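This is the structure I want to talk about, given as structure tokens.
Excluded from the complex is one protein chain; the other protein chains are retained at their positions.
Coming up: chain A.
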Amino acid sequence: MVEDETLPELVRGPVTRGMLALFAGASHDHVLLHIDSDFARSAGMDDVFAHGMLSMAWLAQALRSWVPAERIRNWNVRFTAITPLHATVHCRGHVAELFEEDGERRARLKIGAWTGQDIQTLDGEAVVTIG
């Protein structure tokens, strides 16, 4: 891992209603905005939309494709736009900085997710250790 390196993209989706139903059950997130179209419309949305945490789970898979899981120290994202039904989710990362912290060589990664229409849905960074 070197500074300014662009990491391999991981693409998931397209998001389906079935996927959201399964994710609601598996993740214990029963917020109805993601699984009940009538509820979502009554709340002023066009339709159900994906859990932010589904994209974050996919971004975790991307992180793990770049470094072994035990090297992830901390990471955070802001959810900057909703992920609509049928969107594909593109998880991307970029090495922003290499530094030393707590006696370890670490990298700060700029990470995020984008829909196929190039709308950024997650915006964050991760701190990982490097060998």
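Just so it is clear, a residue touches a chain if its C-beta (ideal position, glycine included) is under 8 Å from a C-beta of that chain, and two chains touch if they have at least 3 such contacts; residues count from 1.
Convention: contacts and distances are computed from a predicted model.
Missing from the rendering is one chain, named in UniProt as "MaoC family dehydratase N-terminal domain-containing protein" (options: "MaoC family dehydratase N-terminal domain-containing protein", "Hydrogenase", "Glutaconate CoA-transferase subunit A" or "Nickel import system ATP-binding protein NikD"). Remark: the omitted chain is touched by one listed residue; of A:53, A:96 or A:119 this is A:53.
Hidden from this view is one chain, which touches chain A at 12, 19, 22-23, 25-33, 39, 42-43, 51-54, 56-58, 60-61, 63-64, 69-70, 72-79, 82.
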